[in-house]
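Take this structure first; my questions come after.
One protein chain omitted, others in place.
Entry: chain A
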Amino acid sequence: MSNLKTPDRIKTLDDDRFDVIVVGAGIGGLTAAATLAHRGKKVLVLDMHYEMGGCATVFHRKGKAYEFDVGLHYIGDCGPEGLIPRILRGAGIDYNEIEFLEQDPEAFDTLCFPGYRFGIPRGFERFKEKLLAEFPQERKGIIRYFKYLDQVWKFMGIHSNPKSALWILPQCLLLARYANATVKEFLDTCTQDKKLRAILTGQLGVYHQPPSRASMAGHAGVTNHFLQGSFYPSGGGQVFSDKLGEAVERNGGKILLRSKVTKILVENGAVKGVEFENKKLGTKTVYADNVIANADIKHTLLELVDSKWLKPKTLKKTRDYEMSPAMGIVYLGIDLDMIKEGHKNTNYRIYPDYDYEIAYSAIFKEKFPENPHVFIGNATLKDPQNKNLAPEGIYNLQLMSVTPASPEAWGLTEEEVKDGSYRKNPEYLKKKQWYAEQLIKTAESVIPGLSKHIVYQDVSTPFSVTRFIGSSGGTSYGIAFTPEQFLHRRPSEKTEVKGLYLCGASTRTGHGIFGAMTGGVEAAAAVAGRNVRYDVLDLGKRAVASAEA
């Protein structure tokens, strides 16, 4: 496989007829494409970016001296029988093709509060044990919380093994009672301890809603996912996406990048194909009876599809979706020996105090929080053999936080964002620098000396995200993670247009690498039959990770 030349992915297209066309080479689209190609379908994947993977891509700086992850920071459930390897196998990718490197199993996420830290360990039982030891007086509430988590885990198994509903549903009464609760509402029935609540919700950056608004069932799903162990693919996020793309190609599929889809063609209520623009090929039309749209949900349903094919109710619902908040990321190269300084392979989540509502209130008012929550991802500690990350002796870090998404908050106008001139606006550049300094100052509480060791710095904003992957409001998380927009209240993989399917962060399986990948499988199953879902996902057999290796 390694001595085959990489096929051109920018300017050649030999066919114009396919079984399936996938609009958008995000992780969801790539998973759908690879799963279908593995089953013999002729697949074309189109994306406007120059890399495939959507949010799960990297970019380079200083030639190829630095390689920064845009969106894949850590994934859960990558053990041999885990969800991620199952989905990869369903796409024809063997377990040994991607090496999953595990982060510190005793503390893969380290929550940092003033004067107090708590490391979240791998293992449902280990995490529960740690909390019971730390908060013995909250024993009842902790057990109740973990009961809910356990019921969500069981419930999720029904989807790929429907018969199991018979014995699982009766075990899920707590979940049933609080299925539509917010995290706050459910936690109110468990504990009033501020510190304990802060720990239980301390990973909220993976969905960016405060406890008063986040879906409790969704929160439980995400928490369970990471409790299976936190992993990073050796070679980084791009390798992960590229493997999926290669799986499409070796099964006869085609990936075409730098190709922006401008229309999804529908005739008599059925999909006919798509029109796209490519600088070398010009405007082209390609045909298929099945189109899977992995692009932004609003762009797909309100702009790519002619509105006469969608019900007014659908159009209104789509227009009204609240998007998740967006992020600003500070990319750093630092010449500080972090291993010598005692840092482990953990993600730091820094909070100014135990109340997470304050920062999000500011965000919802389109203001920068005074005291931001900061996530620190360390690519070098996660993938120490990877020489592409940074020059020798330099550590590759990302500092992430949630930011307002409106142009005004960043000193810009809507027009400047649309025509790309925003990149040179001095107010915007000043704001990016201010933002970087704010996050670096916060990060210094956990990495002393950080600011004196910066040899490289770059900042991305919500507008950077829209520029490369076209998401509404520059978000990476699709529509907001609230009970009102959870599960069946999100767009399904099927649409009212025959042959048009959806996958990606805004669909039912949700966002994040595992949400998008699962959604890709769902879209593939919608095209090729439900057996795809049962074969790939049968979660009834999955092992639950323990604290031992």
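The criterion applied here is as follows: a residue touches a chain if its C-beta (ideal position, glycine included) is under 8 Å from a C-beta of that chain, and two chains touch if they have at least 3 such contacts; residues count from 1.
To be clear about the criterion, contacts and distances are computed from a predicted model.
This complex has a chain not shown, and the name its UniProt record holds, of "Ferredoxin", "Amino acid ABC transporter permease", "FAD-binding protein" or "Cytochrome c-type biogenesis protein", is "Ferredoxin". Residue A:I10 is the one among A:I10, A:L132, A:A270 or A:L315 that touches the chain not shown.
From the options A:K64, A:K308, A:K365 or A:H488, the residue with contact to the chain not on display is A:K64.
Only one residue in the set A:H73, A:R126 or A:R258 touches the chain that does not appear here, and it is A:R258. Remark: the residues of chain A touching the chain excluded from display are 10-11, 49-51, 59-65, 258, 279-280, 423.
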